[in-house]
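Left out: one protein chain. Kept in place: all the others.
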Amino acid sequence: MNRSSVSRRQFLGASGAAVVAGLAGCSGGQGQSGATTDTASSADVVKIGVLEDQSGNFALVGAPKHKASMLAIEEINANGGIDGKQIETYATDPQSDNQRYQELTREMINENDVDVLWAGYSSATREAIRPTIDRNEQLYFYTTQYEGGVCDKYTFAVGPTARQQLGIVLPYLREEFGPKIYTIAADYNFGQLSADWVKVLADENDAEVVGEEFIPLSESSFGSVINNIQDADPDFVMSMLVGANHTAFYKQKASAGLDVPIGTSTAMAQGYEHRRLDPPAMANIYAGVNYMEEVPTESNTGDGGFVDRYYEKYPDAPYLNEEAETNYFSTYMYKKAVEQAGTLEQPEVIEALESGIELGTERAPEAPEGETIKLDGATHHVDHHMWVMKADDQHNVEAVKNEQIPEQFLSETVGCNLPENPETTQYTPVDYFEEAE
Amino acid sequence: MVNGINLALQFLDSFAFIVLAAAGLAIIFGIMGVINLAHGEFILVGAYATTLSATKLGLPLAAAMLVGTLVTAAFGVVVERFVISGAVPNWIGQRTVGRDFVEPLYDRLADSMVATFGLSLIMVQGARVVFGNSIDTVGTPFGNIAYGAFSYSTYRIVLSGVSIALLVGVYYIFTRTEYGMTARATIQDEETARALGVDTERIYMATFAIGSGLAGLTGALFAPTLSMQPTLGDQFLVEAFVAVVVGGPSVVLGTALSGGVLGAIQAVFTNLYGTFFGRIALLAAAMVALRFLPDGITGFIETVQSRRQEGE
Partner (left out) sequence: MATDAPPDGGQSLAARVRARFEGPNTIGNSNGFWVGFLVAVAALVAFPLVGNAEQFSLFLVLSLLGLSLSVVWGYTGVLSFGQVVFFGLGGYTFAVVSINVSTPGGITAAVLAGVVGGGIGAAVLGYFMFYGGVRDVYVTIITLVATMVLHTFMAQTAGSEWTIGEAALGGFNGMPDIPLLKLGVGAASFQFMYNAIPVWVPGFGTVELDPFYYLALVLLVGTYLGLRALVNSDYGRAMVAVREDEDRTRMFGYNVKRIKLVVFILGGALAGLSGVLYAARNVFIDPTVFTLLFATLPVIWVSVGGRKSLLGAIIATIAIEYIRVTLGGELALVMLGALLLGTILFLPNGIVPWVHKQIRQNRPAPADAEGPETPDPTEASES
């Protein structure tokens, strides 16, 4: 905890009216200035901070995350809270703005004194706030599917990694269609690292990357990309395009008549392109995901399952996406860890999480993606139940393959072991695999 | 790997994108001296109006596009009356306290930027509040043409035809109609034009409506090829500004020429080195062009012409 803020609060409680009254208007930013010493009150409630985008560039994919967190919190509170304590929620819209994220993260930690924080959609946001998180030793859940490799004592990156997502869809497409792969990816960290993983997995699965192209995030014309794919004539394409502009690719490849199968870790499960775009834009696309609304498990689509509960609370919500499920189950993981630790003290809760929390062993409702979801204590990642979801030319989605895939990169290749060796590093495949060069 | 047809189609695609992105902005900037940072959001209005009239009202695509264009032009008139000219606030001001509240934003470049930036924030978030984070899209018409191992979306080729027709149309409006004559007189010398009985305020209003309508048309035309979300206007802004400034003072010719030059550069670099270098080349070309042709391409042409006349 940040000492300066605690002392300021103590001082506020003691001194009452401020001397510099002229500046009172400027100090409204703390919001919580009425709060007195926190030791007494924080024992009665669990303070959860949720920073998910509801406006700006990431609103489309961030809004379901926010909603799913609220659903989990509401359910937990209705069932007696965490260890008998009700959850108090601090949720502000960061507007997809990293500067706002940084300020709100400080506010969550220093002013609101949250016990745990969920924040951020993009990797860039995570990296922008991670220095603040680590400095304040704040327990933090990052829930987006991402490139992988974050080995951080205070961060629990519980979304699936590139290796898990590509690791289910690439071998499937290799079996079905052949060995020649063409990679297209967004030209930034996530895309470049994912493309490296395609090379690693291609090597492991006896396939070959015949071409790759990186596309700036601001680009929305894909004529030459489509030509380049046709020129290379691959058996299938791996697409790690990201964001609103890149969505246009799927429309444009359909109208250009490019009908090669496409594997992806980014389309459909997050931005529900199969619902938003006119068919057949997403025809013949295979997504490697841990969750989509259409994942056919009993706890998901069954009567009174996750999907039912979500739309009961949010009847107008457009979609229930991959990250929403991750926010949802990780809230339950946190609950379980607190109850195991018997305290809200963050070092103890982290220790409890590191003991290997597992959800869904009794077919509980908290694990919509599969039978069980297991947190790997050494790496702070999750052994996910992964699915290959295929869209047909009417944009109906069906599951064609599923299996449990553990996080492998940090645990097996890097040897990240956070209980033994607390660090705050992000590792990349280039340092460990020749093929990724 | 260079394939002539690919390169030609890529050029047409870049050309159409740049010309369509820039046309509305160029007219408003060239004639009114207003930098419209909400230009992308006017495109958004056109795209949303088109898409919604096709999906919700069931209009055929061509009719929906016409609706999109007209809705944006009408919206432009409202913005012009309320914000750019300040006519409505000033009318209220005269009725209530007997004086004007605001000065028109004509030729106040920076102020018009701040005002329209504020407007764009309101419009993006307004669209989000009203329509949600995305709306359903309409499909792309016309299928594709195939050649050898390649195929290309027919609609994207049609767009380049439309962009040329649009340039011809705008050229006609500005050189052959009475509005065009008076508008050009107003750019040359507003005071004199007014003294000669030109209603400059109406010219400005009509200009803003035409510029907005063109932005709306751009949104309408690209609606079938893009995904629909409130930030969709952003992707047009850079190309639009670069093209307008590289084009220089002569609006129509400038837009056509800069679309041609920048489109060619982008197409060649994209085709040879990929999308990233295509984009960097476009931006670098713009900077170099402005460095050596500080008044844009048409400014350069005018200088050469006047020099030649002096020489004779």
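Observations, loosely collected:
Each chain carries a letter (A and B) given by its place in the written order, and its residues are counted from 1.
Here, a residue touches a chain if its C-beta (ideal position, glycine included) is under 8 Å from a C-beta of that chain, and two chains touch if they have at least 3 such contacts.
All of these numbers come straight from a predicted model, not from anything done at the bench.
Across B:87, B:193 or B:245, the single residue that touches the chain missing here is B:245. Here the missing chain is touched by one residue of B:92, B:122 or B:304, and it is B:122.
In the full complex, subunit B contacts the hidden chain through residues 33, 35, 37, 83, 86, 89, 101-103, 105, 107-111, 113-115, 117-122, 124-126, 129, 234, 237-238, 241-242, 245, 276, 279-280, 283-284, 286-287, 290-292, 294-296.
Residues of subunit A in contact with the chain left out of this view: 2-5, 7-8, 11-12, 14-15, 18-20, 22-24, 26-30, 54-55, 92-93, 95, 97-100, 102-104, 106-107, 110-111, 123-124, 126-128, 130-132, 135, 187-190, 192-193, 214, 216-218, 428, 430-431.
Here is the rule we go by: only the chains that are shown with their structure count from here on.
Taking each chain's centre as the mean of its C-alpha atoms, subunit A lies 38 Å from subunit B. Residues of subunit B that touch subunit A in their complex: 1, 3, 6, 9-10, 13-14, 17, 125, 128, 132-140, 142-144, 146, 149-156, 224-229, 231-232, 234-235, 238, 267, 270-271, 274-276, 278-279. Every residue of subunit A that touches subunit B in the complex is listed here, in rising order: 55-57, 59-60, 63, 187, 213-216, 218-221, 223-228, 230-231, 233, 244-245, 247-248, 251-252, 254-258, 273, 275-279, 281, 318.
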